[in-house]
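For chain A:
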Amino acid sequence: MNFLLANLLSEPVGVAHYMVVGAVLFTCGIVCMATKRNALGVLMGVELVLNGANINLIAMGSPYLQGENATLGLDGQLMALFVIVLAAAEAAVLLAITLNFYNSAGSVDIDQADQLRG
Partner candidate 1 sequence: MHWPSFFFLLFGGFACLFAVAVVLASNIVRMAFYLVLSLAATSGLFFLAGADFVGAMQLMIYVGGTMVLLVFGVMLTSQSPFVSMRTSSGQMLTALVLGGTLLFVLSFTAFHVPAWQPTHRPAVDPNTPLLTATPIGMALEGYRVDQLDQPDPRIRQGMSGYLFPFIIISVHLLVVLVGAAYLARAKRRST
Partner candidate 2 sequence: MNLHSPATYLSLLTFLPAAAAVVVCFLPKDQDEFVKKWTLGATVVAFLLSLGMLVGWPGIAFQIGEPGMQHVFSVDWIPSFQVHYMMGIDGISLPLVVLTTLISMLAMGASWPITKHVKAYCMLFLLLETGMIGVFLALDFFLFYVFWEVMLLPMYFLIGVWGGPRREYAAIKFFLFTLFGSVLMLIALLMLYYSSDLRPLDAGLLAEVGISQTDIEAIQAADTPQHTFNLLALQELGQTTDQFKNRLAGKTYEWWAFLLLFVGFVIKVPSVPLHTWLPDAHVEAPTPISMILAGILLKMGGYGLLRIAYPICPEAAYDLAMFVCTLGVVSMVYGAFAALAQTDFKRLVAYSSISHMGYVVLGLGVWSATAGTDYNPDYWKMGMNGALFQMIAHGISSAGMFFMVGLLYDRVHHRDLNQFGGIFGKMPLSSGLAIGIFFAGLGLPGLCGFIGEFFVVLATWKFSIPLAVVSAAVVILTAGYILWTLQRVYLGADYTGPHAEALTPITKRELSIAAPLLALALLFGVYPRALLDTMEPSVSQTVERLAEWKERDDQAKETRQDSGKTTRQARRLTNHHQQQLTTPSP
């Protein structure tokens, strides 16, 4: 258990700290997905989740935070880029689905989208 959280302002931060921020975003996203009834809220949750993941990728790739040979290098950033692009694509599709759903159900309440329930 190597905890070096002593004083955040005078010590350098590490990947772990970024990951905690990522975790917070991730969790908020999950909670958002789980609690919002508005489809767009769910979408925002997804965005938050992806962002949380991105933070991790960036942090692991950052040479500022880790020693030589320990970083993910440019791959982190590249993967983050792909995530961003895919997120944009996903957002577009989700919005389209939402619109479609709205057109058929007259609402964006995903609790009404339970036609396939068991």
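For anyone wondering why these and not others, all candidates are chains of the complex that A comes from, given by their letters.
As a working rule, a residue touches a chain if its C-beta (ideal position, glycine included) is under 8 Å from a C-beta of that chain, and two chains touch if they have at least 3 such contacts; residues count from 1.
Model, not experiment: these values are computed from the prediction.
Engineer: Only one of these touches chain A in the complex, so go through 1 or 2 and give me its number.
Structural biologist: 1
Engineer: Give every residue of chain A touching candidate 1 within the complex, in rising order.
Structural biologist: Within the complex, chain A touches candidate 1 at residues 1-5, 8-32, 34-41, 43-45, 47-48, 51, 54-55, 58-71, 73-78, 80-82, 84-93, 95-100, 102-104, 106-109.
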